[in-house]
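Complex shown without one protein chain; remaining protein chains in place.
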Amino acid sequence: MSLRPTRAWALPLLLAGLLAGCAQDGGTGVQSAKLSMIQGRGKLVCGVDGKLPGFSFVGPDGRYSGLDVDVCQAMAAAIFGDANKVEYRDLNSSERFAALASGEVDLLSRNTTMTLSRDAPGGNALSFAPTTFYDGQGMMVPAASGITTLKALAGKPICVESGTTTELNLADRMREIGVPYTPLKFQTGDQTYAAYLGGRCIAVTSDRSQLAAKRSSFPNPEAHTLLKDVMSKEPLTPATTNADPAWADAVRWTVNALIQAEELGITKANIATKVAEAKANTNQADLRRFLGVEGDFGKQLGLPADFVVKIISAVGNYGEIFDRNVGPGSKLKLDRGVNNQWTKGGLMYSPPFR
Amino acid sequence: MTPLLRRLRSDLFATPADGALSLGLIALITAAAVGLLRWAAQKAQWAVIQANSTLFAVGRYPQDQQWRLWLLTALLTAATGITWGLLRSHPRADRDGLLWPRNDRLVLGLLAAVGLWLPWALRLAPALQTRWWLLAALLAASRWLAGRFGTQLSRPMLRLFPLVWPLIYLIGMVLISGGLGLMPVSPSQWGGLLLTMLTASFAILLCFPLGVLLALGRRSDLPLLRWTSVIYIEFIRGAPLITLLFLGQNILGFLLPGGLAPDRIWRAAWVLTFFAAAYLAEAVRSGLASVPKGQVEAARSLGLSYPQTLARVVLPQALRVALPAMVGQFISLLQDTTLLSLIGLLELLGVARTVMANPAFLGHNAEVYLTLALLFWSCCAALGLGSRALEQRLDPQTLSSSSSRP
Partner (left out) sequence: MPESQALLDPAHRPPWWRDRRVIPWLVQGVVALVLLVLIAFLLGNLIHNLTTRGMLLSWRWLGEPAGFDISETAVPFSAEMPYWRGLAAGLANTLRAVLTGLVGATLLGTLAGMASFSRNPLLRGFTRAYVETIRNIPLLLQLIFWYFVVFLSLPNGTAALQIPGVVLAKSGLYLAGFGQGLHWSLPQLVNGVWQAPLRLSVEFAALMSGLIIYSGAFIAEVVRGGIASVPKGQWEAATSLGMGWFATLRHVVLPQALRVIVPGLNTQYISLAKNSSLAVAVGFTDLYSVAETTLNQTGRALEVYLLLLGAYLAMDLVISLVMNGLNRFVQIRER
């Protein structure tokens, strides 16, 4: 039996197609399955809190704003060139890891603390990007209560959100200093603060930035004070899963780009000039590599070559993000503190882009 | 003493104990009513409802696509009016019915009052107010038209008319979620009353066939079917709904290949369906037990096959008896949608709690909760009344004095 003419042509064509496909797969690009899926979908799905002013907050008009939101937008700009191609999912603390593990959200940018058990494959198996906000756990009390130290909270009820490292840290700290207390646990932040404002508990504990953020939206912010005690280290970090290391790398270097841009003095306003400058001068090697004018670092991550330019044009550098969301340009008015560049004594340090 | 006073005295003040009780109750009721009215009129600030009325109604549905929801509401209003009118213009053969009985006039007056007064009282935007007035007018007009011209409808048209409802349901799904040229709106943006109604109607529609199948399985002679149904029903009835909802959210992803899982809202809707089906099966089972064995024997002796017997003889009788219990289950299902707020879905209660978390509206919890309570109460009470009306229409001889909900 001989192959019919059409079938005879099909075989070589099929082989050629296979070889061509293989050739495309190799080369300078490594495609992450997750990244391909996101590109195919046309938008990034980002898990956020949605109720935390300064970090991720949705206003009555449905618009999202905040530091975590800006990180999501930076990622979307890196992939699509358009910071608006993001779909936000409001997640509470109980469901955030399940949503990330199941693939319901691609990126968890929800003021999540990086811990060993969350990183480890035997634990939650998450992959963490560089920390975007170094925080610590604190305690807020009404100014009129006269409480200034943790020991003064002996025997009193303290409101805490369940399902967070906060409740564990609270238990550890209070046991360490030998102070008995009553924990009142609620499922969501709303209920926790509602119970605190309702007077049910004399104190509420959470990350200091979160306490400051919530306080800024209270009817009478000056009536509440944050205690000086810092009860734990809380590095707030965007997270993805261990399942796709290439995607995790793409996220990691997007965040690094934000930090590196501030170090190099590149802002949203001057990015265009900087690009022109980089294209014109061949001796500014660092700048050219960073902005994608030379080298193929973008392709190595599976992103466009000029992904850094797209990111900075969309959201600005880390310093700008910090200032407008939680710093002097916002209602929270937090100090840079340890969130400053390493050149200024802070902890923000990006590895080199080469 | 006039007859009225005499009757009052014998009813309320027959013995000193009775008299004291009556006085106590009167005092309590008056104090509560006066306190409530004074609070509602003076201290309560209803601005929280007005400012967030869209959030309560449709959640974060995109503003520019909300015309689709208005279209759906208009379609539903028209269909309701026409169905109501047709029901009145075609009364049961053995009873003479009025076209506008007293109940109807009351209900229409009430609905018109609510539709006309409420948007004004809530100080909604003029555009929204006009739309609600138009909807109220549409309801009244369609009711009147169907009542007046219903008898002129041909019999085939009349038999086909109930198909309008599934059709509207399908059109509604397309309008809400998009597709067919309409911009898709992802389920994570559905919220408020829209989401409540959607999940409740989805669960009610799907749990019905499933529940009937389970009830039949439980009464079956085949041991495998019986044991499977029993295990399923007892397992579901033994677990609190919130644990099942959490199971659906967290473990469902593990049960499917690649950890893929449908959207959170559909997961919750399916869990509600499977949950309600087990309870409905129990209600239908009692209905099936009430059908005399002779009915089945007679049908079989006439040559009807088992499926035909079920469909034409047993189920119609069984469902008629089980109707009050079934509607009771549906009402519970509507109330159980509030548990979706505990897994983070923004249906009516979830939206309410988000609104109250907004410090701008701090301390106004009571207004929001009372409005929600009123809303749920009206829907559930309406369902209960509808069930009694349906019972009456289907078989007045077995009208029960009150629905016996579990």
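Per-chain residue numbering starts at 1, and chain names A and B are given in the order in which the chains are listed.
As a convention for this text, a contact is a pair of C-beta atoms (placed from the backbone, for glycine too) under 8 Å apart; a residue touches a chain by one contact, two chains touch by 3 or more.
Keep in mind that what you see is a predicted model, and the values were worked out from it rather than measured.
The shown chains contacted by the absent chain are A, B, with contact judged over the whole complex. In the complete assembly, the contact with the undisplayed chain comes from B:251, out of B:251, B:289, B:302 or B:389. From the set B:21, B:106, B:170 or B:302, the residue in touch with the chain omitted from the display is B:21, counting the whole complex. The chain omitted from view is touched by exactly one of A:198, A:221, A:265 or A:351, namely A:198. Touching the omitted chain from chain B are residues 11-12, 14, 18, 21-22, 25-26, 29, 221-225, 228, 235, 237-243, 246-247, 250-251, 253-257, 259, 331, 335-336, 338-339, 341-342, 349, 353, 356, 365-366, 369, 372-373, 376-377, 380-381, 384, 401-402, 404-406. Considering the complete assembly, chain A touches the hidden chain via residues 93-94, 97-98, 101, 121-125, 155, 157, 162-164, 167-168, 170-172, 174-175, 181-187, 191, 194-195, 198-200.
Basically, only the chains that are shown with their structure count from here on.
Chain geometry summary: the mean Cα position of chain A and that of chain B are 42 Å apart. Listed in rising order, the residues of chain A touching chain B in the complex are 51, 58, 60, 62, 87, 89-92, 94-95, 98, 101-104, 187-191, 193-194, 197, 217-219. For chain B in complex with chain A, the touching residues are 51-52, 55, 60, 62-63, 186, 188, 249-250, 253, 259-261, 263-264, 342-344, 346, 353-354, 356-360, 362, 365.
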